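Of the protein chains in this complex, one is absent; all others appear in place.
For reference, chains read A and B in written order, and residue numbers begin at 1 within each chain.
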Amino acid sequence: MLPVPSKFTLVVGHGEGSTPLNAFDAALIDAGIGNLNLIRVSSILPPGARFFPELRIPPGTLTPTAYGYLTSSRPGEVVAAAIGVGFSSDTYGVIMEYEGFCTKAEAETRVRAMVEDGFRARGITLKDLLVLGIDHRVEKIGCALAAAVLGY
Amino acid sequence: MLPVPSKFTLVVGHGEGSTPLNAFDAALIDAGIGNLNLIRVSSILPPGARFFPELRIPPGTLTPTAYGYLTSSRPGEVVAAAIGVGFSSDTYGVIMEYEGFCTKAEAETRVRAMVEDGFRARGITLKDLLVLGIDHRVEKIGCALAAAVLGY
Partner (left out) sequence: MLPVPSKFTLVVGHGEGSTPLNAFDAALIDAGIGNLNLIRVSSILPPGARFFPELRIPPGTLTPTAYGYLTSSRPGEVVAAAIGVGFSSDTYGVIMEYEGFCTKAEAETRVRAMVEDGFRARGITLKDLLVLGIDHRVEKIGCALAAAVLGY
């Protein structure tokens, strides 16, 4: 079995690049996770996983991560992303990600509702909710990214 | 090396949600895999992997999974997904996933042909074939999903 993550943190970043992938890369660097090998997961907080404000992860580490991001190459356009983690009192949590052409506040509102919906769909009680968003006004090619990084 | 999966199962699910991601989440819950951290893989059944009708996997586990899914927000539209696994007599198997606007039966027919094509492309003999599909008529925002879950 692959080892179950025991820690997590939330990060956001934004940036510009010469291509959409480079803009995504710039957002990862800005978020502090540009030197990791992110493995995208769908998106459960393991039971007992604890929040660390700053995960110290060596470069190149395979890092399970739930993330939302949006890239645009239309100057002036605003892109946003948000990540939300809902906690139950006694079991796993639910992570949701959102990306859209909106403000940071709107993205956070949206992702909050998505986490609440995820709890309703599972019939479990939402005890607490952590949300983090970001927006970015595109200069040439820009990206906004929000992520829940799982670690050990 | 990451550990090679030794078991697998096939699941399907469908559901509705307040957003496409929540509909996808509802389909995962319906399929019994809503509490896992799915890692999407391209999609080989390891040699010797055995079929388990029900995998018991703790919440939050990083779970290699091949899946197809389709989300729609057009009420009345039918979305379908199917997963197929082809077995050889002496080596690995090939997993294919399909999603489309069609019935369950059509999705299953399609994925069956895809697995057969995958065997032809490898020049190996198809000994047996397992297929599972699902369809869903969209109410507001709906999703159909079919997955091959790999475990240990």
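Quick note on the criterion: contacts are C-beta pairs under 8 Å (C-beta built on N, C-alpha and C of every residue); 3 or more make two chains touch, one makes a residue touch a chain.
None of these values were measured; they are calculated from a predicted model.
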Note = Sole touch to the unshown chain from B:G60, B:G118 or B:G142: residue B:G118
Ask   = In the complete assembly, which of A:L10, A:A26 or A:V111 touches the absent chain?
value = A:A26
Note = Per the touch rule stated above, subunit B touches the missing chain via residues 1-5, 39-47, 49, 64, 91-92, 94, 96-98, 110, 113-114, 117-118, 121-122, 150
Query = Touching the missing chain, which residues of subunit A?
reply = 2-3, 15, 17-19, 21-22, 24-26, 28-29, 34-40, 58-64, 151-152
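Everything that follows uses one rule, which is that only the chains that are shown with their structure count from here on.
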Request  = Indicate the whole-number Å distance between the mean C-alpha point of subunit A and the mean C-alpha point of subunit B.
outcome  = 25
